[in-house]
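As you look at this complex, bear in mind that one protein chain is not there, while each of the others sits in place.
Every chain is named by a letter (A and B) in the order it is written, and numbering of its residues begins at 1.
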Amino acid sequence: MSARKVLQGNVIIAKAALAAGCDFFAGYPITPSSEIAQYMSKEMPKLERTFIQMEDEIASLGACIGASLAGRKTMTATSGPGFSLMQEHIGMAVMAEVPVVIVNVMRGGPSTGMPTKPAQADMMQARWGTHGDHPIIALYPAFAEEMFSETVRAFNLAEKYWNPVILLSDEVLGKAHMDVEIPEPGSYEVFWEKPRQIIDLNIYDRNIGENPPRVDFFHGYPIHIDGLEHDAHGWPSFDAKTVDKMQKLRMEKIYQHLDDIIRYKEYFLDDAEVLVFSFGISARSALPAVKAAREQGIKAGLFQALTVWPFPRAALQERFKKTKKVLTVEMNMGQMKYEVERIAPPGVEKQTLLRANGMSFSPDEVLNAIKEMVR
Amino acid sequence: MKKFEIRYGAVGGQGIITAGALLVDIAVELENKFASESPTYTAAVRGGPTKVDAIISDEPIEFPHATAIDFFLCTDQRPYDIYKERLKDNAIVVVDSHLVRELGDTRNWTVYPVPIINETKVGAGNVVLTSVVSLAVTQKLTQVISYDHMVEHIRHWAPKGTVEMNLKAIEVGMNLIK
Partner (left out) sequence: MRDYEKYIRYRTFPTPWCPGCGDGVILKSIAMAFAELNLDPDDIVVVAGIGCSGRMPTYFNTNTLHTTHGRALTFATGIKLAKPEKLVVVISGDGDATAIGGNHLIHAARRNIGIKMILINNGIYGMTGGQVSPLTPPTFFTETTPYGNIEPHFRIRLLLTAAEASFVARETVNRLTQLKQVIKKSFQHKGFSVVEVMSNCHVNLGRRNKMKSPLVMTEYIKDITMSMADFEKLTPEEQESKYPLGIFVENTNRLEYTDLYYNHIVPVAQGSGARGDK
């Protein structure tokens, strides 16, 4: 007997969310993410936790933010069109500093696009989809075990930094059934700051760079939470100096903790001549390609981003000190390649393997692209 | 066996998605192998052509989709025409002899035309057992899972009151291939 089981990717995410203590899920059906909601609808009431199917994705994220402010650990799950609808409330969660995990199982777009085909075309939307300057954390697992661990981490980061965390997946990872070992409870960290007793109204008051403490309703002192720009009390304020400070508080709580937030995996990079930069399903095309290249005597390596936002800039820059060729592999018409281009120093050859036609890259295609670069 | 890729093709309702799920469950849970499985879904499973790709390997699976298929079992002409892509030159191909008439270029495949659907109805008594019949055919021709593990898993998996029917279906499958 094996400790491993075959589970659908969407189900792995749902199980991990439960393991991370998610006790509120609101969602709206959309292919290819619906199994997450279906699993939650079945399991949540068994645990006296809450599931609700809302009237749309805007409402789903609204309900999650409301529940989060009332002390729950919340998640919603969607795909492209629903993710577009959620942008309004991603901004609200950023502004009010509310933890929530938003799963986007990416499918072909734009618009209705290709509901049953994979894509990685919401990478920039995950970063910049909601209006206004804002910090965001986006994670993107590729392998089955990572789908568990990164989901747990998404909750931990949301709770720790009081910010929405976007958990990216794609149609292949969501719909594929994969063997996975679900770790025992206790073998992974679950972050949960107990709501503090509120003794004054300065709920957002802290030093720049500090993690905010969790503040909920119903903990002693009635508080105000606002989507308007606000002061340390949460009360509306457009005073330029106050706004300046609040913007910095929100940004720097993320940017001064990059070491904690950014995670990536490096395969065969120490002596690599070609660095393949990829994530999600494309990283799973790239890993066997890199191994095959090695078998053929080509020094290729893979940099797999697990945290895609904030971009793992420092780690890549470190690699570019030695490796002078980079191949970005992504299932879109070119999105994260711009991030690579902007940090790669002059003298690094930058190539891409891009496609957005609903077909994931076969390992052979990635191998051929690597070979092109060393010819 | 390092890595073995299996594809089942059918029209919706013939039970091949269950066959794929059973196959990978046995490989992973009873044989400690690594596996991945990707079925078609939504509208396709309601009467249209459907397929499920399963990969079984001794090593962790990196790319989860089939790229070079070793074994293809198909019970209808339409899915046969669509899904015979990506088969290896030396693939084993099992087709329903009544429902797949036009084989086209069979390259270096070893083809077994057998009356899967008909024998399932007659021998096992219910067409939904095509799943278990197909699983048994796969076991017999590929040994990708063991016969004993297959029987053990089916006994455990079969809903109450249907164990005998399902074991009968295994027998039908084993006898389809002489």
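Heads up, the rule we're going with is that a contact is a pair of C-beta atoms (placed from the backbone, for glycine too) under 8 Å apart; a residue touches a chain by one contact, two chains touch by 3 or more.
No experiment lies behind these values; they were computed from the predicted model shown.
In the full complex, the chain left out of view touches A. When the whole complex is considered, the residue among A:G27, A:G62 or A:P288 that touches the unshown chain is A:G62.
In the complete complex, the hidden chain is touched by one of A:R4, A:R72 or A:K160, namely A:R72. Contact with the omitted chain, checked across A:A20, A:I36, A:A77 or A:M92, is made by A:M92. Touching residues on chain A toward the chain that is not drawn are 5-7, 11, 24, 26, 42-43, 45-46, 48, 50, 52, 54-56, 58-72, 74, 88-89, 92, 217-228, 235-236.
The rule is short, and it goes like this: only the chains that are shown with their structure count from here on.
If you average the Cα atoms of chain A and of chain B, the two centres end up 36 Å apart. Chain contact summary for the complex, chain A toward chain B: residues 1-2, 4-6, 31-32, 115-116, 143, 172-173, 175-179, 281, 284-285, 287-288, 360, 362-364.
The residues of chain B lying in touch with chain A in their complex are 21, 24-25, 28-39, 41-42, 60-65, 67.
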